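One protein chain is absent from this view; the other protein chains keep their places.
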């Protein structure tokens, strides 16, 4: 205890160092656990959604084309001995937002898929009669008894935005009387007869398609969380290492006074655990804050991009707290491992040299350089081989770490050159002193390099993506007006009505299908110049549109092409068995699903029940508004059933922007952490550098001038790091665009360069470095001469 | 005998080969006795002292403190011998900078669990530190710091005091005062004292004197 108290007393005297250790660890923990919390929350939501459907354990029976089917099939199957229960799902506008209705039939539902704890008879009766539904507590509070929903009872385990109703009630509200979305099949509930034509069994799919589709998104977040964690650990490693070196003399004294090595190690470990625990608590609290701030954006993104419902409020679980604390402890141990090992192997009589650690040995530098180059080599190999998402991220990780390890060596070499080439003793001292200071700040500079290059890399990726996406939207959304009929009859009337106007009508009809064991969308297109002129095909056969129009060729999106290795000229079999040839591959950004286009005629022939509701209308732009009005007043289509080009583009862009809001936020946080690392290392260094500064002061430099040199040095170092960060960031961006994006989303994007962004970022880096150096420099300029003199007095 | 060193050999590897620092040194110090260990720089004085303190082990020969052979003990057991039986005074004071003077004074006594009978106030008064107990070491002059170190070494009442140039960092006047205090306190406690010094003047004040030359006692 007494040894531990002596060790801890060190920190009382060095609050800044303590703060940097605690904050570094807390920040690392916060970002890491925050991201983990978001991922966990999303995954919980998927799992709940899957469990709600009974899909996590039960097979489903669906229509081959993914459409609704007649409830008579349910009765038919039951009467053939199949133990199935019907489910209908759909979306309903409620109080200005969208509710996801899920209609279930509790009497025939298998026990494991039974959705609602209807605690007593009367409640079950009310449910069956459509007078009561269930929803997550927040959803129930918002929507209970809001027209047209019945009274909603709160029920844990449901996800937000989902309303659970009796199937009859759900069918009525959704206008899907007599129709069902799918059947859940009890274990071993297959009947004697075969399935009716057009129905297929889907085996239980874990957390479902949503989880699979969103995997890449979560991996993305995780990678960022890890990056922040690593940057945070740099800070901790620096602070712990410094504290260790500062206390070398104390360790020796303690051992001379009779403290055994094991006891000292145990005390140091205890000290570390106490600090890690404190930092962990703060970090988890901060992480909760980060997660709760980001979660609404994340869930909006997931909803917009993948249609996945994720709760927008965070539930705090004990496992999460414990996990966060564990991360903090593990992080502290990793960061302190080197120091502890050095203590263990330190001879009792080693001279106490508090500054020896800054003079990194030649051998150490060589080893670091070797490790860095090896990592870069591994990264290159991974990129060369890269196929999957994990490999892609591994390549990113090794590239960043390798480059970071090489940085101090490179910088040291540059400073040596500069010292040699310097004219004037002042400059020579300046460069030489910078070189001597390098080991002390190199960790912080490495952290800064990581943050800057991540910023450049992700910024380039997002901006390249945005440019490609906007251009693509302009091409794809070329029609002036989009009108959706409310039912098949109205659709027919709409086409007839539009045919009388002087406009071209392009049907946008599609069915959901299952292709290569994954969900896909099959669209029909009419042969029209709109497509021939505006659709940029990434690869195509000769005269692809003519081939498509002939009815035996198909256009597929890039995602599908890459995933299945299908390119123009390859054969592809449609889900119902028709053999086709790929005529062209088109870019389809922002869509996680595989997509195919055939002619409208073929679509209708293959899927006679396809909903014929959506239509694009080509009309002279200046007449679009008039046509819209005419559709409302003359035809009687509600305004809500139409959307113009500008609005749909805006909506698409909003989804896009939201997707990267979180990325941007994490980027900023990482940058902040790196700036903090720089500040703390400069602060701690400033206290130790007096013996080096005092002689220069004594020889005639003013304190002001010394402080100015310190400030300049920090800014120059940051500038150098920025110069290194640009190529590194571009390499990062290249991997993101060509490896990670392809694996995660299925599209490859052209890379554009944005020097303006680099300039802004570079300026920011310089400002951050300047700010970080400002306080230590200011302290130096105000240092009483007596303090400097002490250096000579204490010289020994 | 409180301290017995019997035919001690010790060598260190240097750039070109091994250098024999101690070559068969034997020495014993009885309770109440104060012995000065003198010699040229590099004659092995400090090495011998370190071996006596169990901070290092000899290549050959045996060091016994209070009858216990140090070489046979584990690192932890040697640490216990240092804690309980030895008071160390260094040239560089080696106080714990983040602890107050009061806590530094009582540190070793508390380590060895003998703080019960300890009267820090009385000790501080004896050392002339009574007004400085709440200060930190860096706020003290060199002489004051060395007085704290001496107090720390003696506080627990160890039978053996080992001092390595205790006044080497102090000016002559201060050094003399500190030396007076050290000798007086050692005499009062009845402990044995082995002190390394290069000063003939100081050596003369001790009850016995041994001189080390080229790794051997003269």
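Note that the chains take the letters A and B in the order they are written out, and that residue 1 is the start of every chain.
The definition used in the following text is that a contact is a pair of C-beta atoms (placed from the backbone, for glycine too) under 8 Å apart; a residue touches a chain by one contact, two chains touch by 3 or more.
To be clear about the criterion, contacts and distances are computed from a predicted model.
For the chain of the complex excluded from view, the name given in UniProt is "Iron ABC transporter permease" [choices: "Cytochrome C", "Na+/H+ antiporter subunit C", "Iron ABC transporter permease" or "3-isopropylmalate dehydratase large subunit"]. Checked against the full complex, the one of A:105, A:558 or A:710 touching the unshown chain is A:105.
From the set A:124, A:281 or A:503, the residue in touch with the chain omitted from the display is A:124, counting the whole complex.
Among the residues A:96, A:188, A:700 or A:755, only A:188 touches the chain that is left out of the figure. Here one chain is not drawn; of A:5, A:43 or A:78, the residue touching it is A:78. Where subunit A meets the missing chain, the touching residues are 71-72, 74-75, 78-81, 105-109, 111-112, 114-121, 124-125, 128-130, 166-169, 171, 177-178, 188, 191-192.
Heads up, the rule we're going with is that only the chains that are shown with their structure count from here on.
Within the complex formed with subunit A, the subunit B residues making contact are 50, 53, 55-56, 75-76, 79-84, 86, 88, 90, 92, 94-99, 103, 107-108, 110-112, 136, 152, 169. The residues of subunit A lying in touch with subunit B in their complex are 2-3, 6, 9-10, 12-13, 249-250, 252-263, 348-349, 796.
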